[in-house]
Structures are given as structure tokens and as C-alpha cells.
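All protein chains of the complex are present and in place, except for one that has been dropped.
== chain A ==
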Amino acid sequence: MKLLTHNMLTSHVKGVIKGYPLLIKATEVKVNEVEFNPQFVCRMIPKLEWCALVQAADQLGHRQDLPGELVPDYEKNEDFLKKVHRVLMEVEVLEGCLQCPESGREFPISKGIPNMLLNEDEV
């Protein structure tokens, strides 16, 4: 599970009001080399919850020097875009779980795939 995906996931356990962002508890993390595509990164940035991204990178110990706030004029800042690319696309959680911040319910991640399916009594 890449952090781009994690940024988009919300827990919908019954009764939960804000199931976002999910806390990451990783037991296996991999860093891959992914081709840098600046246009793609620029397109994704406006869709991100920036704080949730920084928090997630922190939880994995992969924040490095990613700034706590979006820098202005990031479209032309290749250095910054490369940092975002690394955190969004190259860091991958293979095993572990995502925890709902409100209910504590854990959603397993197996072979890089998060399982957000709820049981009948949680819907």
C-alpha cells in the first residue's frame, strides 16, 4: 500500500464520525524505485490531505525532509516534487494494519493490499 492510497482511505465502522486519517502500524515496509513523473505529482498534490501525508510518512520513519506545509509555487520546484514523489509512490507498506482513529478497529494489510471490508455487524 503506497502512501498515495493511504491518503484516500477512511474507516466507515458504524457510528464513527471521522475515520480519517487511519494510523499505520507497519511490520514490513519496502522502498521501490519508481520513475519520476513531475506532471503526475503536480496533478496529485491538490488532491492530498497534506498533514495526513506527513503524519503517515512520519509513522513509517520515512518522512526525511518533507516539509510540514505545502511550499508555494511547487509546480516549478523539482527538488520538492521529487521528495513528494518518493513519499507518495516509492514507500510501500507490505504487511501491517491500518487503525481507525476513532473506534480502534484494525484493518489488515497483506501483500501490500489493505482490507477495508467491514463485517455485517460493523456496517
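Just so we're on the same page, a contact is a pair of C-beta atoms (placed from the backbone, for glycine too) under 8 Å apart; a residue touches a chain by one contact, two chains touch by 3 or more; residues count from 1.
FYI, contacts and distances are computed from a predicted model.
Missing from the rendering is one chain, named in UniProt as "Methyltransferase HEMK2" (options: "Methyltransferase HEMK2", "Guanine nucleotide-binding protein subunit gamma", "mannose-1-phosphate guanylyltransferase" or "Proteasome subunit beta").
Within the complete assembly, A:Leu9 is the residue of A:Leu9, A:Val29 or A:Leu66 that touches the hidden chain.
By the touch rule set out above, chain A reaches the unshown chain at residues 1-2, 4-5, 7-12, 20, 34, 37, 40, 44, 47, 49, 89, 110-118.
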